[in-house]
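In this view, the complex is presented without one of its protein chains, the others remaining in place.
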Amino acid sequence: MASKTIERDEESSITRDLLDSDDEADELSKDWSHIAKLCKSQAVVPKRGDKDYEPDGTNAQELLLYRAKKAMFDSLSDAARGTVVKNQIKAFYVPERHLAFISQPKGNFMHTMGKVDRNGTCWLNFHEFVYLAERGTITPYFKRSDREDHGLDPLLSIQDLYLLFRSSQESDEFAVFAHLKRLGFIVMPSQMSPDDHNNDQIKHMPRAGLTDSLSKLTKALSQIFQVPTYHPLQYHLTRYTTSGQIYAALNKLVPFYTAPKTAKEIDQERYSRTINSRKNDFTFDVWKPQGSFKKKTPGLPDLHILVLNKNTSDYSFPTYSVIRSLFQSVYSKYDGTLERQESAAGSPLSSKTGKQFSKPVPPHLEQQRRLKKGYRSFILAVMDDGLISFVKLTESDFGSENVWFKTTRRASKNKPRSDRSTRHNGGKNPGGEKKTEELNAIR
Amino acid sequence: MPKFVPNAKHYKYPLPIHPLDDLPELIPHNPVSWLYWLYSYVSRTNLLPSKIHVRFSNGKHITVADPNEMLYLWRNGFFGTAQLSRSEPTWKQRTLDRLGLQKSLVALEHVTEQRRLERLEFKRERANFEAVRLDLRRQGVAETEIAQQEREFLKSLRDRETQLQQNSDVQSRTADEKLFNDSNELVNLEVLELMPVEAIFLTFALPVLDISPLTLTRTLVGDHPSYADINELCIKYVAYHHYRSHGWCVRSGIKFGCDFLLYKRGPPFQHAEFGIMVLNSDASMDYTWYASSARVVGGAKKSFILCYVELQRPQHEALLMWQQGKFSQLFSSYKVGEIMYRRWIPGKNRD
Amino acid sequence: MDGSNKIGISLVGSGNGRIPLVFDINDIKKLRDIGVAGILSGTLPSAAQQNGFLSVPLRLMVEEALWLTETGVAFFISGPESVTTAAETVTSSEMERARQELEHSFAEQRVFKRQQHAEKMARLGLSNAEGKETPALLESSLFVEIPSASSLISNEAKRQGNDPAQQQKLWHKLKDGCTNPGDYRVYKALKQQNYFLSPGARFGGRFIAYPGDPLRYHSHMTVQPALDYRRDPLNLLQVVSGGRLGTGVKKLWVVAGVRAHEEQEDIESDVSFFSIEWAGFG
Partner (left out) sequence: MDNSELVELVKTNLSHQQLWDSVRSFKLSNSDTWMVNGLPPHKLSNDDEELETEWILPVELQQYNSGNMTLEMADQFFAELKCRRIILGIVNDDGTVVYYFMYKGLHKPKKN
């Protein structure tokens, strides 16, 4: 009976989780009285009850709606954008370059934004410029081409700034940029891996081809002497003494893509890709919030992001070959393989973490982790008319794992197998049937 | 009292073809044991004593009707779906139970039904209260007062719910009268149905069914298909075989809006952890397709896997192999790759 | 046609596929009163570290922008060149006026701040002279506001609003930039029945439909991208997912079929809706 209960729950579990995520995704229905509390000058708006099914024509409902709207519009009107004179930083937009400069750079934002040129002028890219203006951190001006003197450069409004976006794509990318910046992420336009430009070590690495084809050859040779699988006589000629052998015969049929499992394999793939196409595919490289970030030596990014607008006529969700080639350009910090962690642990940078001394994990749990976590990944930011959905696409590799189980080992060779021995095993191991269904982690 | 049989013993083998795992022991210094071993080895094969009989019913639906064979396919790898039950054939038992003909455990389906009715009742009560609340509002009663009443109402419901008893009265319908044969025994109406990909697996990959791969595929898609006609079945089969051959128990994912569910060992042991959607490698769908599929699968705490299948030869060659019955060559011409698709929430991934 | 009472919708970007935005809070209020909520998408300066509550600009769905302009409620303002041209040709007298406005705002702030300071001192029982604020401190605390709506292009915006030919052109460009042109007819048909609509990708649809203002009411439906009434088959696997999702979140899964003849604008008979829901068994 216990087993059957599992089966029923499998279907009924769906509902609650969906209900939970409902609120989170319901952008339009926020209770603005919360934010009214956050904003200093607001009179506290009474907390309203749950939302209603539909308009019922009562005054009570009308009043609640009126209050909700008032809380929202009061919050919007009261939150003026700008800065006090003391903190004012003027930034000037240069249309020819589609960049803005700050002549006297100062402020915390400099740690993660802007680029200082030889003359000490800080240049903001357009996303940074609009983002900082929206927060009121900088005051945006338009640098007129015919004047040296700033006195005649007009102040730009938020509307002007948005109209200056050169394409809807750039504007959508800004929305994603700002969304992540507000949460503290560090967001830069995506670059190709620094390694790919000038790392001699990788350039001189032996090509994947030779060693690969050698091992393929030996594999092929060994296969010649095996009884052909899927031959009508297969089961008349061959005797299989374990289920594993039967599986091994079955899984020769379908070829599959594998994920690179070591740092070296990943670098090789990326290198072979960058020599074919030098274009950079992602929109942003992203680092998780951190105090110690250095623009000059940012280290590997935590994430790559690709921005996509689902409602434009040129939209198409990436096909498998596009996704694969995107994986090949990934060079973010990578937690997909054990080997990568080990090689990182060997380097002096991460030796502080002390993680390398953690206990060895049993093979079947290790396998479970590989299946659940996958390998290389990137984030798709899908723009839907102002609402952004983030989707993580991760390279998976089921073909490299075998999850077939071994049947119970005989307790002793002399004793015939019996119920007793199975139960005996079970009694020893209150963890249930783990022992008998221990998973093979054969690769 | 029902006998307790541990699952591990019930479902000892993952496939309907069993290994020869009970060969006599080889004792190095005893040549007789070698001879005995050799004899055992040569005289036996992994084949079934007789293949399982399938027939087509209601057009292209592939079914197994013999109760023992149904049970065998279910117990050895969880193949097929019993048409009147959720998965395992339990209809006969349930029916006997329902008609009061035999005392037994309350079958799973029965419990589910009972729960559903209780939920409906609960919702009816809720609806009644909504009306009361609307009325209160119309009378201008304060919102705080209404909220208080709502709390009390919910509490009373909870109390009632715990008291709700299961009632299992015997009900009989006209349709039930046809369920008995001349000697007044219950006829087993239940058959086990195999998905086309399961049937192909059980005749092409394992010699289990008494139908040839060629006859089966001809019946499924006709004698002169175009490539477009066979593509869907081919990519689904390739994906199915891929997961089966790596040890997964693969079952239909229809209840979660996807193609397959992957179980370790099988449904009695644990929930499926992966929901698989099979796609041509050049597929690119509207975003709502990915979003809704991922929500259903993700909502049931399963990982959503896009399984891309890529034909690596020209379509006309693949079609020719199909027509000539060169299935191993055909299925080897496809390559499989996987992408895991999951929602990502920036606020929950800041460190 | 006079654009002055109309709502100005700024179209961001160039070519097809532009983004419709509204910057004026009063316009946003007006929109809400006629059942268009839109999505606020700019940083809220008073709470700049979260995404739950955002500020202007209000982003509209393309369908909303098309409908608002077609019904004469709004007009389009287009293009980066409007801003560049306006900024390059600002006259000295206009700059002088802007400077005076800022000065005027500062002057008001000074009066207000001195008054507040005096009140504070009085409360503390100190004489005004004792706690005298230095003029430098006062000056550095004056607030410079970055306005949401543009004054730079207000003349240009008026001109564009009064140019029907350009408005037409922009309307068609915007429509051509949509993934699924049938969605606009679905939008109009739902709008006629007084639904509030919002983008629906997160719930696996094109639109989410609310029976009233989403601030107060639960949504009722997830509306699927428009189907061709005669040609497109209903995707049953999607019906299964949709019905499943709907059961969890109490929304019906709505499919809409749009008849192919492009010219007929008779909304009532144009779109056929069907609502799908899990039957509760099987």
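We call the chains A, B and C, going by the order they appear; numbering starts again at 1 in every chain.
Keep this in mind: a contact is a pair of C-beta atoms (placed from the backbone, for glycine too) under 8 Å apart; a residue touches a chain by one contact, two chains touch by 3 or more.
Nothing here was measured: the structure is a model prediction, and the numbers come from that model.
Undergrad: Of the residues listed, C:34, C:118, C:137 or C:234, which one is in contact with the missing chain?
TA: Touching the chain that is not displayed is residue C:234.
Undergrad: Touching the hidden chain in the complete assembly: which of B:15, B:194 or B:262 does that?
TA: B:194
Undergrad: With respect to the chain omitted from the figure, which of B:221, B:262, B:307 or B:336 is a touching residue?
TA: B:221
Undergrad: Provide the residue numbers of chain B that touch the chain removed from this figure.
TA: Against the left-out chain, chain B lists 57-61, 63, 80-81, 83-85, 91, 95, 98, 109, 117, 120, 123-124, 126-127, 130, 171, 173-175, 179, 189, 193-196, 198, 220-221, 229, 232-233, 251-252, 254-255.
Undergrad: Determine and list the chain C residues touching the chain excluded from the picture.
TA: Given the touch definition above, chain C has residues 190, 193, 211, 220-221, 227, 229-234, 236-237, 239-240, 243, 246, 250-252, 254-255, 257, 272-282 touching the missing chain.
The rule is short, and it goes like this: only the chains that are shown with their structure count from here on.
Undergrad: Contact counts by the stated rule: is the higher one at A-C or B-C?
TA: Here the pair linked by more C-beta pairs in contact is A-C.
Undergrad: For chain A versus chain B, what separation do you get between their C-alpha means, in angstrom?
TA: So the centroids are 32 Å from each other.
Undergrad: On a C-alpha centroid basis, what's the spacing between chain B and chain C, in Å?
TA: Roughly 47 Å, centre to centre.
Undergrad: Can you tell me which residues of chain B touch two or more of the remaining chains?
TA: Those would be 255-256, 286-288, 291, 295-296, 299, 347.
Undergrad: By the touch rule stated above, which residues of chain C touch at least two different other chains?
TA: 51, 179, 200-203, 244-245, 248
Undergrad: Can you list the residues on chain A that touch chain B in the complex?
TA: Going by the criterion above, the answer is residues 1, 3-11, 13-15, 17-18, 21, 24, 49, 53, 56, 58-61, 64, 179-180, 183-185, 229-230, 234-236, 238-243, 245-247, 250-251, 253-257, 288-289, 308, 310, 315-321, 323-324, 371-372, 374, 377, 379, 382, 384, 389-399, 401-405, 407-408, 413, 419, 422-423, 426, 433, 436-437, 439-440.
Undergrad: Across the complex, what residues on chain A touch chain C?
TA: 14-19, 22, 25-30, 32, 34-35, 38-40, 51-55, 61, 64-65, 68-69, 72-73, 75-86, 88, 95, 131, 133-136, 139-140, 142, 144-146, 151-152, 154-160, 162-172, 175, 178-179, 182-184, 309-315, 382, 384-387, 389
Undergrad: In the complex of these two chains, what residues of chain B are touching chain A?
TA: These residues of chain B touch chain A: 6-9, 12-15, 17-21, 23, 25, 41, 44-47, 86-87, 105, 108, 111-112, 130, 134, 137-138, 140, 143, 146-147, 204-207, 238, 241-248, 255-256, 264-265, 267-274, 279, 281-288, 290-291, 294-296, 298-301, 303, 305-306, 308, 310, 312, 327-328, 331-332, 334-347, 349-351.
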